[in-house]
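One chain of protein is taken out of this complex; the other chains stay put.
Here is chain A:
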Amino acid sequence: MQLITVAGSPSVGKTSVILRVAELLRQSGLKVGVAKFDALSTVDDELYAQKGIPVAVGLAGSLCPDHYFVSNVEDCLAWGERQGFDLLISESAGLCNRCSPHIDGVLAICVVDALAGVHTPKKIGPMLRLADLVVITKGDIVSQVEREVFAFHVRLANPGAQALFCNGITGQGATDIVQHIRAAAPTPSLDGSRLRFSMPAAVCPYCVGETAIGETHQRGNVKKMRFADLEAAR
């Protein structure tokens, strides 16, 4: 079986693109399943189910969605094996720009949305920077010039990676994604695999339920903002 991680900020079009890609993969006789990760809730499972694509859902709830993802991805792989999939696609919403579920040796796709504005690619961290393939959606809504400028910034944000446009609604561009997927290596196991980038580090009282505000509650891994006026006074 082959695992593919698909990540992108909320509502960029991950599900739309995966549905198009899965349709093409299934036409060529492959069995495709999806593992959907989200924070609080999702209706993506219904979208996948409507198209007859088996889906497993994981909601991180109060946990950091990234930590939740790594702790569960092996179990997803095992589920995929049990179901006899040829391909398992994980869909996860990168909820902060620092998030990145990408794993060494596993095809990593980042979905970005041309509507986000031309400077967004600079701001997205490892999720975009360390992806193998960047898929740009919603190009149909913006002008040709903005598409070109956006793609240029994507290239600078992840130099050397492949990037392409895909329309999540019409599926234009999905065949190119399929080609990349078919060329990628299988994932027999994740035992000993490594994340491409470390997860957000946070061990402080707020992680475990503290809600009170004030200096005395700030212990452990605390980092303070710096203000220019105070810096100058020092």
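Annotations for the structure displayed:
By definition in this document, a residue touches a chain if its C-beta (ideal position, glycine included) is under 8 Å from a C-beta of that chain, and two chains touch if they have at least 3 such contacts; residues count from 1.
By definition in this document, contacts and distances are computed from a predicted model.
One chain of the assembly is not displayed; among "Metallo-beta-lactamase domain-containing protein", "ABC-type lipoprotein export system ATPase subunit", "Fe-S metabolism associated SufE" or "Acetoin utilization protein AcuC", its UniProt protein name is "ABC-type lipoprotein export system ATPase subunit".
Touch with the chain that is not drawn comes from one residue among A:Tyr48, A:Phe85 or A:Phe165, which is A:Phe165. Which of A:Leu77, A:Ile136 or A:Leu190 touches the hidden chain is settled by the complete complex: it is A:Ile136. If you put the hidden chain back, the residue from A:Ile4, A:Leu87, A:Ala151 or A:Ile181 that touches it is A:Ala151. Interface residues of chain A facing the missing partner chain: 97-98, 100, 114-118, 122-123, 125-126, 129-130, 136, 140-149, 151-156, 159-160, 162-165, 170, 172-173, 175-176, 179, 197-198, 201.
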